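A protein chain is absent from this complex, but the other protein chains hold their places.
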Amino acid sequence: MFAARKDKMLRELPLYIMLIPAVVLVFIYSYGAMAGVVIAFQKFIPAKGMFGDQQWVGWKNFQTLFSMPNIWPVIRNTVVIAFFKLIGGVIVPVTFALLLNEIRNLFTKRIFQTMVYLPHFLSWVILSGILINLLSPSEGLVNIFMTKLGIEPIFFLGNANAFPATMIVTDIWKNFGFGSVIYLAALTSIDPSLYEAAVIDGANRWRQTWHITLPGISAFVVLMTVLGLANILNGGFDQIYNMYSPVVYSTGDILDTFVFRLGIEQAQYSLSTAAGLFKSGVSLVFIVVSYYLADKFTGYRVF
Amino acid sequence: MRSMDSLPRKIFLVCNTVFLLVAALVCIAPFINLLAVSFSDKVAVAAGEVTFFPVGFTLVSYEFITNTSKFFVSLMISIKRTLIGVPFNLLLIILTAYPLSKSRRDFSARSIFSWFFVVTILFNAGLIPTYMVVRNTGLIDSIWALILPGAVPVFSMLVVMNFMRSLPKELLEAAYIDGAGHVQTLLRVVLPVSAPTIATVTLFAFVDHWNSWFDGMIYMNRIENYPLQTYLQTVVVNPEEFIRNNTDLSGNLSKYLSMVSARTTGAAQMFLAMVPILLVYPYLQKYFTTGLVMGSVKE
Partner (left out) sequence: MKNRVITRVLPLVILAIIMVFSAACSGNNNSNGSDGDSGGKPITLSWAVQTAAASKLLEDDTWENNRWSRLIKERLNIDLKVAFSADSSTDAYKNKLNAIIASGDLPDIFKTQDANVFLQLAQNGQLADLSGVFDKYASDAVKEYRERFADAFAGASIDGKLYAIPAMNDNFHQAPFLWIREDWLKNTNSKPPTTIEEMVALAEKFATGDPDGNGVNGDTFGLAINKDLVNQNHGSILGLVAAFGVPGHGQNMFYRDDKGNMTFSWIQPNVKAALSLLADMYNKGLINKEFTAKNESALVEDITSGKIGMAYGSNWGTWYPYNNVYKKDGVIVHPYPIPTKSGYDYKVGIQSNAVGQMTMVSKDYKHPEAVIQILNLYDEVVNNSTKEDYQRYWADEQYRLSPIYIDQPGEVYAADLQKAFAKGSSEDLPPAAKPLYDYTVGFEDGSLAKDDNAFGTWGQMSKSGSLPIVLNKYIPDNAIVQSILGIERPEVWLTNVASLDTLMITTFTDIIMGTKSVDSFDSFVQQWLKAGGQETLDELDKMYPAK
């Protein structure tokens, strides 16, 4: 028995060694910096120095944060926007990858792939300028188009009801090309002989997709969804900051823009670290729960 | 095969192509607009006259950005950090993903290590603690400050790990039977078939390194050490942010405001940033199409 243990150790040894560089680097640079979350429990004054005599205030920063007026609508907005971005951010890229996969001409396929990839690189600063014009109720192309179809113009960026949907849709549009890269790669990992067998069995393309393709990439879909939960409280600061306005605060103000405004008057490191810690904590809970749910229902441990 | 397509299938294929074409055009439209803006006269741009073609064609914006030696210095730094950083990333990704892709049976501690890495995606203590660690490890003003802190891209690593996990067991068992240890298996068997996913994370690593500007700003004390994007941030002044940061200089603001960049310079900056990526992506695309060839596994 001891020999078996020793044997196992020797077999696993190379694996441990392979992990050493990553573990050390991550330990120093990620965990080392993580220690700084103590700022959330202090009244942090940079002038006193990082390891200086900072005042400990326990949970006070969190209390301050959560007793601010509007914090709960802000959190709700954040969750709603992030949630739909997550769902759309998986469904649309997957669908796109599947549709693109049906294109036979390799050249066309590659051209399309490259083109849809581009919006990802446009900054929200620039895109917001374009969108403000595009979505204008009086002169924007979108509304002009809608009026021709007999639909009332919508003030997308100035209407609290339309704003979150606008943010969600534009974000999905911006990122689906980039997001599809992973699924396109995953599609290549599916064994072609499975398709051949299915064709012989008389399955049409829809059935093939349903029974072979989707299960084949399901591992990645689950992974992306679970990892996407790490962003459950990230509504998308850059995007919203550049396009929101007081009229849409009620549905569009998210945690990050809220905290950002807090910080304008001074370096409110304590409050913003507390908000960050809160976000991290919630994300952790979501990830842990979904990890175990995925395990329970599919027997698949996501990571 | 094609002639055997049923009519519904043919219709689908045509509709699909048209649909994707429209989607692709919608995606490329802002980009074309941006390109046109970057070559246009800034007053015409300010008046909103530019749609898809430059108005008052000029190279002024590009000249403005590339005109200083600082531009080329920072370009070199970006190239350097990318050429060092991306292979570094890949090495660490592969070395980490492989052990973690083993099942519990083959590697008992794998779950602990997985969570060890996943947690780092979630928790970020912010600017000051991150700066402190880099400073205390002596990396300020060193190009390694742009490489080491982000050396393990956990997200990419998890993608590769999952891919490796999905490889058919027969492939690995065949190697084991042939007497290959882990290292051999990794090099001879796993890596070759992982080309699509490795290409994917290479792309991600490349984009990350090329586009990142925040680390250059915080970790470099000297402008000579700025990577390209950090440098471009200093050249292209975004009016909103600028005014927000300088309202206390209200008196001097008028002179400063003449510094505020036309949208043309912002557009030129964006385009410059994208060019290398547009070159690399098609090159990597050809790896996305290779896949498993089952016939290679001998029973």
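We call the chains A and B, going by the order they appear; numbering starts again at 1 in every chain.
Assume contacts are C-beta pairs under 8 Å (C-beta built on N, C-alpha and C of every residue); 3 or more make two chains touch, one makes a residue touch a chain.
All figures in this text were calculated on a predicted structure; none of them were measured in a lab.
Undergrad: Among the chains you can see, which ones touch the chain that has been omitted?
TA: A, B
Undergrad: Touching the hidden chain in the complete assembly: which of B:137, B:166 or B:184 does that?
TA: B:137
Undergrad: In the full complex, which of A:96, A:249 or A:291 touches the chain missing from this view?
TA: Answering carefully, the residue with contact to the hidden chain is A:249.
Undergrad: Touch as defined at the start, partner being the missing chain; which of B:6, B:51, B:103 or B:234 qualifies?
TA: If we include the chain that is not displayed, B:234 is the one touching it.
Undergrad: Using the touch definition up top, pick the residue from B:14, B:43 or B:76 that touches the left-out chain.
TA: Of these options, the touching residue for the absent chain is B:43.
Undergrad: What chain A residues would touch the chain not displayed?
TA: 5, 8-9, 16, 20, 23-24, 27-28, 32, 45-52, 64, 68-70, 129, 132-133, 136-138, 155, 157-158, 243, 245-247, 249, 253, 258, 261-262, 264-269
Undergrad: Please give every residue of chain B in contact with the chain that is not shown.
TA: Residues in contact with the chain left out: 43-44, 46-49, 109, 127-128, 131-133, 135-138, 217-218, 221-223, 233-243, 245-261.
Simple rule for what comes next: only the chains that are shown with their structure count from here on.
Undergrad: Can you tell me which positions in chain A touch chain B when the two form their complex?
TA: Chain A residues touching chain B: 8, 11-12, 14-16, 18-19, 21-23, 25-26, 28-37, 39, 46, 50, 96, 99-100, 102-104, 106, 108, 110-119, 121-123, 125-127, 129-130, 133, 173, 177, 181-182, 184-186, 188-193, 204-205, 219-220, 223, 227, 230, 242, 264, 269, 272-273, 276-277, 280, 283-284, 287, 301-303.
Undergrad: Which of the residues in chain B come into contact with chain A in the complex?
TA: Touching chain A: residues 2, 6, 9, 12-13, 16-17, 19-21, 23-28, 30-31, 33-34, 48, 92, 95-96, 98-100, 102, 106-109, 111, 113-126, 128-130, 132-134, 137, 148-152, 154-155, 157-159, 161-163, 165-168, 181-183, 196-197, 199-200, 203, 211, 238, 240, 244, 263, 266-267, 270, 273-274, 277-278, 281-282, 285, 288-292, 294 of chain B.
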